[in-house]
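Here it is, the structure in full.
Note that one protein chain of the assembly has been removed; the remaining protein chains are unaltered in position.
We call the chains A, B and C, going by the order they appear; numbering starts again at 1 in every chain.
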Amino acid sequence: MGRVRIQSEPFDPGTELEGFGAGADVGAVVSFTGIVRGAGELARMEIEHYPGMTEAAVGKIVAEAEARWALADCLVIHRFGPMQPGERIMMVATASRHRAEAFAAADFVMDYLKSRAPFWKKEFGADGEAWVAAKDADEEALRRW
Amino acid sequence: MGRVRIQSEPFDPGTELEGFGAGADVGAVVSFTGIVRGAGELARMEIEHYPGMTEAAVGKIVAEAEARWALADCLVIHRFGPMQPGERIMMVATASRHRAEAFAAADFVMDYLKSRAPFWKKEFGADGEAWVAAKDADEEALRRW
Amino acid sequence: MLDVMYFAWVRERIGLPREQVDTEATTVADLVQELSAREQRYALAFADLAALRVAVDQELTGFDAPLAGAREVAFFPPMTGG
Partner (left out) sequence: MLDVMYFAWVRERIGLPREQVDTEATTVADLVQELSAREQRYALAFADLAALRVAVDQELTGFDAPLAGAREVAFFPPMTGG
């Protein structure tokens, strides 16, 4: 059921949400979109990933969400490559009969994408370049589930 | 900052999300869309509201969300009048620097819309018509905040 | 003169969405009693106050709320938005 797209191309959340969950008796659609911050400071961000493992790891996260909550649909799009501040990095969308399920599943997928999907962000600014460090809080967030 | 639209006309979440939060240094956009369920059983739903109070009550909920979380934008669209199963009832969108804030604010606004905004749903089915009863759980959900 | 409004099944039971009421009631509870004494459709609509909510001048409040200076009172069941 769930769908995963790992791509370098930009995407449009509006287009992706068109008809999302339609057909199933869906009462709730939640979407999250992650955007590159740092306008004015950041020249660009580059996201590296592990082709093959990325698709498998994200697919597993989506399958786990579908096992935990009754979802009519679940979509993850995650980009890699260079991006400017203001550009969309990724999105998660979930469709369910009820609000609580759609919210929880989207939140769960995001928590796992943060520290269990093989992506690495590098920032390029006026002061040079630096890999974004993982936060302890991101690892701790997984204990919620 | 926050925007509220109470209308009978359908709306398109994709269009509403276009450029949502752009300009501010936003890292996270969350949207929730509520849809009429009951395809096959429900002929239609009708939503009654209290013009004037509705706008004020929803505006207060949005203002409260903006006081609690650092939001770059917050939008609520809620329809009234007759609707078919599959049609969108309402949407909430929040934009923030960080994911947790955008999620929490959208969840908060939804909880308050459920039992503090003067809307009443009536369902028309094969067996006749009935007002949708408020759930105790909806009232209890407010204690989370 | 008070603008009194009814919504959802309260409106259906009483049979009208709003009316002007000439009243000396000092609280919402007094107004409810006055209306209930009028006709059975009011008495039926107000039979179980726990199933009702009230707004005075578009602000949710309790049945003990004073009516001094109020222009608009609305009765309705618990809300079902979202």
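Assorted remarks:
In this text, a residue touches a chain if its C-beta (ideal position, glycine included) is under 8 Å from a C-beta of that chain, and two chains touch if they have at least 3 such contacts.
None of the values given here were measured: they were computed from a predicted structure.
Counting contacts over the entire complex, the absent chain touches A.
For the chain missing from the display, the contacting residue among A:A39, A:M53 or A:A137 is A:M53, taking the whole complex into account.
Considering the complete assembly, chain A touches the hidden chain via residues 34, 48, 50, 52-53, 56-57, 78, 89-90, 110, 113-122, 131-134, 139.
The working rule: only the chains that are shown with their structure count from here on.
Note: the chain lying farthest from chain C is A, by mean C-alpha position. One simple way to say how far apart two chains are is to compare their mean CA positions; for chain A and chain C this gives 49 Å.
Chain C has residues 82 in contact with two or more other chains. Looking at chain A, one finds that residues 99 touch two or more other chains.
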